[in-house]
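Note that one protein chain of the assembly has been removed; the remaining protein chains are unaltered in position.
A, B and C label the chains in the order they appear, each numbered from 1.
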Amino acid sequence: MTEIGIIAVGGYNEMGRNMTAIRVNEDIIIIDMGIRLDRVQIHEDVDTDRMHSLELIEMGAIPDDTIMNEVNGNVRAIVCTHGHLDHIGAIPKLAHRYAAPIIATPYTTALIKHQIDSERKFGVKNNIVALKAGETLEITKDITIEFINTQHSIIDTVFVAIHTPSGAVVYACDFKFDRTPTLGEVPDFDRLKELGKEGVIALITESTNAGRNGKTPSELIAHMMLKDVLLGTEESAVGMIVTTFASHIARVNSIVQFAQEMGRIPVLLGRSMERYVGTAYQLGYIDLPENVEIYGSRRDIDNALKKIMEAGKDKYLPVMTGHQGEPGAVLGRIANGETPFKVETGDRIIFSANVIPNPMTQANRYALETKLKMKGARIYDNVHVSGHAYREDHWELLRMLKPEHVIPAHGTIQMHSEYIQMAEDAGYSLGDTLHLLRNGEELYIEED
Amino acid sequence: MTEIGIIAVGGYNEMGRNMTAIRVNEDIIIIDMGIRLDRVQIHEDVDTDRMHSLELIEMGAIPDDTIMNEVNGNVRAIVCTHGHLDHIGAIPKLAHRYAAPIIATPYTTALIKHQIDSERKFGVKNNIVALKAGETLEITKDITIEFINTQHSIIDTVFVAIHTPSGAVVYACDFKFDRTPTLGEVPDFDRLKELGKEGVIALITESTNAGRNGKTPSELIAHMMLKDVLLGTEESAVGMIVTTFASHIARVNSIVQFAQEMGRIPVLLGRSMERYVGTAYQLGYIDLPENVEIYGSRRDIDNALKKIMEAGKDKYLPVMTGHQGEPGAVLGRIANGETPFKVETGDRIIFSANVIPNPMTQANRYALETKLKMKGARIYDNVHVSGHAYREDHWELLRMLKPEHVIPAHGTIQMHSEYIQMAEDAGYSLGDTLHLLRNGEELYIEED
Amino acid sequence: MTEIGIIAVGGYNEMGRNMTAIRVNEDIIIIDMGIRLDRVQIHEDVDTDRMHSLELIEMGAIPDDTIMNEVNGNVRAIVCTHGHLDHIGAIPKLAHRYAAPIIATPYTTALIKHQIDSERKFGVKNNIVALKAGETLEITKDITIEFINTQHSIIDTVFVAIHTPSGAVVYACDFKFDRTPTLGEVPDFDRLKELGKEGVIALITESTNAGRNGKTPSELIAHMMLKDVLLGTEESAVGMIVTTFASHIARVNSIVQFAQEMGRIPVLLGRSMERYVGTAYQLGYIDLPENVEIYGSRRDIDNALKKIMEAGKDKYLPVMTGHQGEPGAVLGRIANGETPFKVETGDRIIFSANVIPNPMTQANRYALETKLKMKGARIYDNVHVSGHAYREDHWELLRMLKPEHVIPAHGTIQMHSEYIQMAEDAGYSLGDTLHLLRNGEELYIEED
Partner (left out) sequence: MTEIGIIAVGGYNEMGRNMTAIRVNEDIIIIDMGIRLDRVQIHEDVDTDRMHSLELIEMGAIPDDTIMNEVNGNVRAIVCTHGHLDHIGAIPKLAHRYAAPIIATPYTTALIKHQIDSERKFGVKNNIVALKAGETLEITKDITIEFINTQHSIIDTVFVAIHTPSGAVVYACDFKFDRTPTLGEVPDFDRLKELGKEGVIALITESTNAGRNGKTPSELIAHMMLKDVLLGTEESAVGMIVTTFASHIARVNSIVQFAQEMGRIPVLLGRSMERYVGTAYQLGYIDLPENVEIYGSRRDIDNALKKIMEAGKDKYLPVMTGHQGEPGAVLGRIANGETPFKVETGDRIIFSANVIPNPMTQANRYALETKLKMKGARIYDNVHVSGHAYREDHWELLRMLKPEHVIPAHGTIQMHSEYIQMAEDAGYSLGDTLHLLRNGEELYIEED
């Protein structure tokens, strides 16, 4: 008999500070350790790099893992499913408390190392182990971890199956079922169906977009909309700027391709652009054309912008950070007139990103757009598709895996409510096979 | 010297009953004569086919063309830019008042004839003249009409240029700048730029989507999203129904193609599906595969649905009317359980349409979806893109044509307000070169 | 030891068809049997009076009480807390299945009798027992029912306390904490606090407005806003119509008073106006001035409207049904021009009601307002306050009663989610002392 505990550490009451612990008898696997940035944003002048974990816990910024003291077992591994900050951002603050290796896909491990390097308060010495999608790793005699390929808005994202003597626990958070991805492989549907046949004890899955009907549009849709915005115009000589998520490697890759087709030189600007894209390039996830330029430091960026102004804006396609109006990002500095780049009437600012639905971000974005428009910029917003599964993608996942128990995660109670209604349609019953967990709670499942 | 009058007959205070008259000295060209269906919908048991025009005018359903009595001139032609009801629906009620031919593209003329045939109150005897995109027609010694190819959510849509001795008046209502259409040609950008060089006195253009940022996604985007919904699934054997606009020939054409790729037989159901698609097929706008089936009468439809149930839902892809929850449409009857088609858990209803933003429609749609969901249907909504230009498409049109005067049409004052702000950005000045007209008003322009 | 079962029969997944069963060992008290009208509205031509309960259950219109077969116990009483249809509307369809009396306050019992009288399918023979707020009734040796006075948008609304050997179960659904009501008494806060001291096992309470911050405005606020709309004008001689909930006796009472102050004759129109207000008058809940006129039949109403037109609109204040745009109601018939009352420019239509947030109602209301505005009416909307407790009222109730267990009811899972977050702030813990029930589920509580 196996006793499974599903411990909701963080991300069950909110979007952001994700952390789940799976207990198999007395062995524990932690999955994800994320940070909730909007809880940091509401404070002025906060330097998280130097803050203590307890302070960040009190702010609601990182998972309150002090509850792990109450859990009866030993942590054997920390697994991260992909490299977004809401999944790895608390590693520098919390991982050192556990004598366990950190396991992630190669790209994710590289990003985790960057996180640890920039930490100023704690020293994190855990082993970091790279495991590829499709591979398995034995953690204890009874527990094996398997990574299953999926798609998301960052490369090298995986589902995790924790194999126990009584079946698997599957953690499927932050994914999309993209059958025409522009980078990476299609999710491993065959393996998912196989798992469903082998027997899944529990599925922990994100409720983020469970309230949106239908299925998530493929990244190919964003790719083609973006291509149309960049190339489909009668004003092809105007200044154009694209801003997108630095971590969205597939998107940046598309933009670089389009620059080639436009006969413009792609120039990637911003420290995070340098880090995420540079890492992806070094690890071989993407190719870059010879003429691409990448600048991370403020000085290099401003020099590049000066060069663009001198040579002619129509020769370059600057790709930059700043789409959420982040103070200090390249686009924000351009809007403030703090760089050599001058926005003129008819120049286009293309936001290949959504606006994160948070009042702080909305205000930053509003200020940014207002300043850009006052200078004459034309705004192309939301040339983007989501990286999170919609309701019917969840429906299909549920019917492939056929888990005994389902637990929505990664969202507010309102988001979980949407998931619950879908799962009820699929035959699950709340309080019996379908569970609404709150941060700090442990669900016990006994299996023969 | 030429005196131009732009007479706002209908569609300047609202969406729907579009009608504009262009007076060139004492000769008048009327453009579009549409019906506003939501003004009909708020009444129960109204049969418009038998109603008098004055009654429909009082209801606000058709343009109040009694104001034409005050205009000093004679109507020389009635031009329709495409075949949607908000552009041709009032022809049977109003056209007979004018001793002038009706001029439209071939597909549009066919639809106008259908309209006139179903009229029960008035006899409309006006000549109907087909003019193709790219062609011109001399109306009087001083006036020539030119049709310029564009794209919209119905085939054979055109811009109209009315050439006068002092320059052209361009009417560009209901269009999208689609550079990757799935049917028909790309809009004739070269001709538009040429017109801009020749000199445009005035541009009358729709403000419908002037408030939406960026550019309208191409029909290719809808095509690919729809393909992904239909083919990109792990549950390919379930029942699937697609509902879309019968008049959206490009969309229906895509769906029929996808049915082939799915190995299913496409079955088009509904009287308007039969009329619009049948007409497009007969006129050679589309090809149809041999196995396609089309049924218009209730009896034939129900027989077809019976056959589908018997042979297996996975053998067919029914395509039908009813996406707005219209009472009596095929999908509504299925939802009510009034046909042999039984919706079962997991069957998919794919709405390749938006919800028309009107409370009556929203209620019908809500009732429809509620009933379908109670039977176990999975809903894929809004697998669709708009057929109306967004703000930056308007920006480009304005900069290509460089008209002296601009008049937003086809919308509420709030929609015009959005257009006005964009046109001000482009250098136009309200009350001087940019005009906010209200139904019943005439704008006078004197040209040398 | 007492075993308590809280059985969520209806109204836990939706707004409307409320029904809860409280099991005390093997004795059961049913509370409320309501109907969900919007599940009826989505169907055309449905006559609920003649329908079988099983059909209505399948439509989701009345509670699925077939689950009561699985509950181990006998129903000893059916209690209704007030006279709204979502609390008593299923009595004619379901009550006859139980050999138990129906217990309610006097006004509520009168309305229940009306319901039973208009039923055409079933004969309901249960005893109907009137119990006043503040009174108690012994049901079995171990169970006593107590009615505690509260306020709501209908008179004679109560909380129910079910006293058991181990403490009370309190049912507090549909209430507001109004300290300045215009009719009836202030809620019995002293008794609630006393109950809190005596010990409350469980509280079942509505989550309807738990998502709205602060406290519900008093009925006095609606009273004064309405007074200002009616009397505070420089155009006191125009036609005025007030439409409100016929069951909102306090509101109608205010309007009648204001008519007196305006020197106009109040005329109450509509069958439900006649029933609800007439009953309240006959039972002595309100006084009516001598000059008030009340008409229920279509013929009488039209005669009254004719008289108003002849004598002068400024002599009368018609008060009528139809604020939700219900087809056939007086106001709708006026908007359609089907009555002698002619709406002229400047006449005022005062909606002393909210719009019920349902697409069917919104559409009806839109059609109604559109027609009225086209005739020149000026609209005063939402001269109204809610009858349901807001978040902080719930906070206070929770802290007065200090129940061991809390169960939100009367709402969707999204509404319950709002309640849950508030209750967590107050120290409750989901899955332990705070419970999210779904229709058909039973919660077991064991008490010493």
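Convention: a residue touches a chain if its C-beta (ideal position, glycine included) is under 8 Å from a C-beta of that chain, and two chains touch if they have at least 3 such contacts.
Quick caveat: nothing in here was measured; it's all calculated off a predicted structure.
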{"item": "Options C:Glu3, C:Asp300, C:Glu396 or C:Glu442, residue touching the unrepresented chain", "value": "C:Glu396"}
{"item": "Residue of C:Glu44, C:Glu234 or C:Glu310 touching the missing chain in the full complex", "value": "C:Glu234"}
{"item": "Per the touch definition above, residue among B:Thr144, B:Thr180 or B:Ser417 touching the missing chain", "value": "B:Ser417"}
{"item": "Residues from subunit A at the interface with the omitted partner, ascending", "value": "41-44, 60, 327, 336, 359-360, 362-367, 370-371, 374"}
{"item": "Residues of subunit C in contact with the chain not shown", "value": "177, 179-180, 189, 193, 213-215, 217-218, 220-221, 224-225, 228-229, 232-235, 345, 348, 376, 378-383, 392, 395-396, 399-400, 425"}
{"item": "Contact footprint on subunit B, counting only the chain that is left out", "value": "412-414, 417, 420-421, 424, 429-431, 436, 438, 441"}
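Please note the rule applied: only the chains that are shown with their structure count from here on.
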{"item": "Mean-CA-position distance for subunit B and subunit A (Å)", "value": "41"}
{"item": "Centre distance in Å when subunit A and subunit C are each reduced to the mean of their C-alpha atoms", "value": "47"}
{"item": "Residues of subunit C touching at least two other chains", "value": "none"}
